[in-house]
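Heads up, this is only part of the complex; the chains shown haven't been moved.
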Amino acid sequence: MSFVEVLDKGYVRLVNHMGSDLTVVNAARVSYAKESSELNEKDIRLIRFLAREGHTSPFRHVILQYEIYAPLMVARQWWKYVIGASHAEGTGDSLEAWNESSRRYITEEPVFYVPGPDEWRSKPENSKQGSGEVLSAETGGQLTKELIDYIEAGVQKYEAALQAGVCAEQARLFLPAYGMYVRWYWTASLQSVCHFLSQRLEHDAQKEIQSYAKAILELSKPLYPASIHELIEQTKSDSE
Amino acid sequence: MSFVEVLDKGYVRLVNHMGSDLTVVNAARVSYAKESSELNEKDIRLIRFLAREGHTSPFRHVILQYEIYAPLMVARQWWKYVIGASHAEGTGDSLEAWNESSRRYITEEPVFYVPGPDEWRSKPENSKQGSGEVLSAETGGQLTKELIDYIEAGVQKYEAALQAGVCAEQARLFLPAYGMYVRWYWTASLQSVCHFLSQRLEHDAQKEIQSYAKAILELSKPLYPASIHELIEQTKSDSE
């Protein structure tokens, strides 16, 4: 499997990947000039040890590549992770590449994320961040309709502005951009991917980005079962 | 001077800086265990040589720190530079830190960039990117008014959604976010800053980000006159 649908119109596609759990083991044992060709119990214990002790450089020799199609607000949180948090919280930004579509060019019709009537969430009770229970279908239905109308109005004004000769880089000021889908390539090491997962699978991450994190997990776990298990477990217990 | 106004409501503030042109010279001469305490002609020639030959690591020992308040579309281009382009085009992301405000929290009233009647630009004649001449004041006035109205409608819907109990992270879908001001701290080496300048001062960069690049230049040039002169000149001739 190499494709998972996410939200109303988004997706994650696994474009490519390099290496296996064995790559981690062989990189870690470069001092010993020993190379395994099949993963055994001892190798799995080594992976566990590396994850637990934070000796995560061997996990950087395994690479994954995804194409992602997601609302801009999700892309922005992802970027912040790559720039700020990731620098900060433990992955190194290294082994990350990012190529993304731009609204400075007119390439595609703008497409927007619209939560369905039963997908609008209340504000959380005891936190400044995140969300709580789902709102009533009545309230939700009203919001969905209003958002669709507001987006349509924006797109009309955007197109009218283009028609009037305005450059695309300014006309886009009319777009309700947080929900607009953007597409990008993300190439990252297994270490970076797992750090992203451990942050974004958490219950206080925005629901929409959690959905993308789950898709990433679903696509990647079968390829590196031992490493992903250990890295995510380890990070969880760290933050408890 | 440590503050420059940009666009209708934005600014760049120089928060702090470390080192001088001499820092570059002393880092480059660490092999020789010689340290200068005053910048002389020979030092300036060394700076020129380092910039010309691409031996730019000594410029990474000089650090600048800014607070920036700019529309989200400017922030996104800046980030892409930091993640993608910068990784790619020559500065290393190293010696960059970024901390930015978030609309997942309700902290401030949203504030928006609105081009004035004489600030709307046409699309360029022979390029898919960038912009051309300024449109007529009549067309411009109409666009400015429409944008103000559209923003007001969005902000009203955003606030009504919050009132109805919607979490902030979803309510923001109603905001025409490309023009919304965000605020961030940027800490970067002189090498990164100059690479940013050489990219963003160019005539094909979006006008709005050019304005920020000019503010960065105005605040930084007096602090490292020789290094900034040489690095920007050098990069220019590279891309010619």
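For this structure, a couple of remarks:
A and B are the chain letters, set down in written order, and residue numbers restart from 1 in every chain.
Everything that follows uses one rule, which is that a residue touches a chain if its C-beta (ideal position, glycine included) is under 8 Å from a C-beta of that chain, and two chains touch if they have at least 3 such contacts.
Model, not experiment: these values are computed from the prediction.
Because every chain is the same sequence, the assembly can be counted simply: 2 are drawn, and the full complex in the file has 4 copies.
What we mean here is this: only the chains that are shown with their structure count from here on.
Rounded to whole angstrom, the centroid-to-centroid distance between chain A and chain B, based on C-alpha atoms, equals 25 Å. On the chain A side of its complex with chain B, the touching residues are 72-73, 76, 79-80, 82-84, 87, 93, 96-100, 103-106, 113-115, 120-124, 128-132, 135, 139, 143, 146-147, 150, 153-154, 157, 161-162, 164-170, 172-179, 206.
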